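Encoded as structure tokens, the structure appears first; notes follow it.
Note that one protein chain is taken out, while the other chains of the complex remain in position.
For chain A:
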Amino acid sequence: MSSNGSVTTVQLPSIGQAEQPQIHFLPCEIEHDGAAQVSHYFTAVVQDHKHEISVSYRGRELKGAEVSCPKDYTGLVMKEDHKPSSDQEDRTVRISSTFHRFSYWNLTTQPSPDDGVVMSMTWPTLAEAIHGSVDD
């Protein structure tokens, strides 16, 4: 039995109904999945000073910055509404949200181009070099 034969379909038409929520990348693991009053307790207290954003979260001061998706790339949130009952079943995910930028937050350091998540945004450029045609 090979489970490698099953495919996961990404339902593209769902992109038409996708939301465009605000997205934050937090420097801590939150042991919860699901609804929360993010706008009430987080977004509302974000302070914006001359290109620098900060927020007080659980008694800590977080320093944040905005990061944009690389050119010709789009941020997606994929969601699976029905979990498969076996690993050989084909699956579907829909695109529940799209985004072109998000905020990321550091615990102690000032945001900088050396932050991991910012560095990771250069991967598409490298991938293009590694995988693009050699003929041009």
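Points to keep in mind about this one:
As a working rule, contacts are C-beta pairs under 8 Å (C-beta built on N, C-alpha and C of every residue); 3 or more make two chains touch, one makes a residue touch a chain; residues count from 1.
Convention: contacts and distances are computed from a predicted model.
One subunit of the complex is not drawn; among "Ubiquinone biosynthesis monooxygenase COQ6, mitochondrial", "Proteasome subunit beta", "Ribonuclease H2 subunit B" or "Methyltransferase type 11 domain-containing protein", its UniProt record names it "Ribonuclease H2 subunit B". Those residues of chain A that touch the chain absent from the view are 2-5, 7-13, 15, 19, 21-39, 42, 69-70, 72-81, 83, 87, 93, 95-97, 109, 112-114, 116-117, 119-135.
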